[in-house]
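Left out: one protein chain. Kept in place: all the others.
Should a chain be cited, it is by its letter among A, B and C, assigned in written order, with residues numbered from 1 in that chain.
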Amino acid sequence: MNLEHANTFHLILMIVICATIVITIITAKRGRKLFIRRIPGLSAIDETVGRATEMGRPMLFSVGLGGIDIPTLQAMGVMSHVAKLAARYGNRLIVPVADAMMVAVCEEATREAWLEEGKPEAHRPEDIRFLSGEQFAFAAGMMGLVIREKVASTFLFGYFYAESLLLAEAGQESGAIQVAGTPATTQIPFFIVSCDYTIIGDEYYAASAYLTQEPTLLGSLVGQDITKAILLLMIVVGTILAFFYVEDKNPLIQLLTRTVGG
Amino acid sequence: MNHPDAWVIWIGVICTLAVYSILYRENPVFRFFEHVYIGLAAGYGIFTTVTQVLVPQWGIPLFKEGKWSWIFSMLIGVMFYFVYSKRHVWIARWAMALFIGTGAGLGIAGFVTEFVPQMKASIKPIWHAPWTLNTFSFNNLLMFITLITVMSYFFFSIEHKRPVLKGSAQTGRWLLMIAFGAIFGNTVMARVSLFIDRMQFLLFEWLKFHQPY
Amino acid sequence: MMQEKRKVFYIRRAIFLIMAIAVAIPLLVKISMPIIVSWPTRDLYEAVEKVPPDKIVVISNNWAAGTQGETAPQTAALIYHLAKRHKKFALWGWNSVQGPLLAQQIAEPIAQKFGLKYGVDWVNWGFKTGSDQMVRAWARDIPGTMKEDINHTPMSKLPFMKNVRDHKDIGLIVEITGSATVGTYIRFLYGIYRTPIGYGCTGVMVPEAFPYLDAGQLVGMMRGLVGAAEYEELAGYKDGKAGKRMAAQSFAHMLIIALIIVGNAGYFIARRRKNAHAEGGQP
Partner (left out) sequence: MLKHRWLLWIIIFAAVIGWALLLFLLGKLRSREKKLIIIVTTFLGGLFYVLEFFFPGKLHLFSWKTVNNPFTPFLEPLGQAFMVIGGFTLLLGVINLTMVHGGNIRKLKKGWYNSLAFFVAMLAMAFFGLWDAYGKQTTPFGKTAHEIYLSLFNGALVSLDATMFSLLAFYMATAAFRAFRLRSGEATVLVLAAFLVMMGQVPMGMWFTHGLPTEGSLSGFRTENIAMWLLGIISMSGLRAVNFGVGVGALAMSLRLWLYLERGAFFEQEF
């Protein structure tokens, strides 16, 4: 919990994990064919964009409440995919933002998406809407936005807290198709009850690989799988060792405790 | 706030009712108060940023204590504003890159600090010496099964068709749904309690109803 | 289709209205609600009862205004019990500056009611910065770490501190918190000295606490507001805030449960009708 520095065990573990991920990325880049199973929630993204286009109503993509950090940058990856689709089909994409620094990042990412589709003049910077850095002021603003702009589809990706259900219910109220995913695990139940498609757990971090089919990202995904297998194996071995646990006097357990630390 | 002024209560009541009006439908009153709310929050953001960050953490070290190197944190901050310039947008990107890099570095360190203790906590004896009925823990067995099966559901690079993995992933999904249901139920208490709070404010502080308890 | 939409619209508003009424009525009309005490709260109560008279109870207030809806009634119920039994207790906190201050506001009227003297029967050590290292040092030397109380009175001037030196003088520590702080006590007090630790936390934190409880690292726990209400019931605290809200809380929960049942009944009826219709439509 209050680990200040890594010990040798942590260092070795991290070297193994990082090497695994980097190696799978490199082999994937060299052209190894990789398989990724179907992830229903992610397959729905393209379809959701298509429906908004048919209805001729705008889409809304929220990247959550985070600043420039890992979960939010992953949401940005999905956002730029959706932005490219929006640019291709000539649709509007409204991006409510809750962090001042993210205004700049979102502005950049959307502009790039429109540029890549060859329509830089169609990019509307005024659709990047900073609402508020305060949790519930942001929620109020976004609820109003969803209902007033009559958005046809909403995407809720990124780090959300208690406001998750407010945002999703506003979309539900206005009849939008909603796709949501968050690494904040305790908020997932609220997305499940009020969104059409929910991306659960680390499907969230698989999203950009799945959507772009970029070899680098697919390779990374395979590396993640191997890493999870390593962690799983460690837990299994640890649990088997724990069969020999005698109160807290067993040297094996003590050794384990000392190496794993924490 | 033990004896708030009458008009503070009235402001509170108007704000409360305006927000609850969205329960009927989006309406001009809600819209007005939504804008007021965002305005107040923005103003409060300016206020806290100045009083808690810019003055004590930057202004005082720089101007009062003469630590001149703090000027650079302002210069880096200003770089973000180049996002509005098409030609110089790379300057903003440069500043963003610094934040992305630190975010990544913290992410790598954070993995160890967050998950190694959790891994240790997941290793629990299911049945330990002297291996009698008393030392067998059904709960620990169940926790172990939940952990394994749920993790197996999240393997992406293998098709969930092989019998063992299929069974495990399916079990994992069911257990995950139980977990989500329980979390939903657990959150109800906290949210309802917040609403009771508001209701007490409206009934007793504003309408001055007699408190029966 | 349009009619279906209208129906959904009205049902939704009806639910909102019923919800508001379900909460308002038990607040306006006294509805007595038998409080059933769950075992973690009972265990905590009994652990407090068992503290020997020569030892003190420490209430660690690592909560702040944001979670006071749940944590303040817990603190009040606990202090009421301690004051009623004339057990010596100390307040402090190291996670939030507000915690010990808010606890002081709770403790003063209760102590006055039972004629307890500040500095003799109870103290407030105030807020101390630092976490793990400070708590470790504190366990070895309480007056040395604290130096002065919340009113800046030196420890040596407080009669309460005469027999309080280190962890051996603590009969029980109750951690009341809205964030993940209890681990520090479990590792450095229970882990090293086997000092009993009690716990009061917000409802959303209950799942994380359960393994500690199961392993005996925590002697008992108040789970959110309902835990506070149960403790009030055990301690006989009639003016407690949590108990008064339990009727409204129960009504709201039961309403949601009823809604689930009604929703499903409607769903199954509609499905059966649809099936029957489909069968009827077959040539």
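Keep this in mind: contacts are C-beta pairs under 8 Å (C-beta built on N, C-alpha and C of every residue); 3 or more make two chains touch, one makes a residue touch a chain.
Being a predicted model, the structure only gives us computed values, none of them experimental.
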Positions on subunit C contacted by the hidden chain, ascending: 11-12, 15-16, 19, 23, 33-36, 38-40, 42, 203, 206-211, 213-214, 223-224, 226, 229, 246, 249-257, 259-260, 262-264, 267
Hidden partner interface residues of subunit A, rising order: 4-7, 10-11, 14, 17-18, 21-22, 25, 67, 70-71, 73-74, 76-77, 79-80, 97, 99-101, 103-105, 108-109, 112-113, 115, 126, 128-130, 133-134, 136-137, 139-140, 162, 165-166, 169, 172, 183, 185-186, 188-190, 192-194, 200-202, 204-206, 208, 212, 214, 216-217, 220-221, 223-224, 227-228, 231
Touching residues on subunit B - with respect to the absent chain: 1, 4-5, 7-13, 15-16, 19-20, 22-23, 31-47, 49-51, 53-54, 57-58, 62-63, 65-68, 70-81, 83, 88-91, 93-115, 118-119, 121-122, 139, 142-144, 146-148, 150-151, 154, 172-189, 191-192, 194-195, 197-198, 201
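Quick note on the criterion: only the chains that are shown with their structure count from here on.
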Distance between chain centroids, defined by C-alpha means - subunit A, subunit C (Å): 34
For subunit B, residues contacting two or more additional chains: 183, 187
Touching two or more other chains - residue numbers and ranges from subunit C: 204
Residues of subunit B that touch subunit C when the two form their complex: 23-24, 121, 139, 182-183, 186-190, 192-197, 199-200, 203, 209, 212-213
Complex contact set, residues of subunit A against subunit B: 1, 3, 6, 10, 13-14, 18, 34-37, 39, 67-70, 73, 101, 103-105, 107-108, 131-134, 137, 140-141, 143-144, 147-148, 186, 188-190, 192-193, 200-203, 206, 221-222, 224-225, 228-229, 231-232, 234-236, 238-239, 241-246, 256-257, 260-262
Residues on subunit B engaged by subunit A in the complex (per definition of touch): 19, 22, 26, 30-31, 34, 37-38, 40-42, 44-45, 80, 83, 89, 92-93, 96, 99-100, 103-104, 106-109, 111-113, 115-117, 119-120, 122-130, 144, 147-148, 151-152, 154-160, 176, 180-181, 183-184, 187
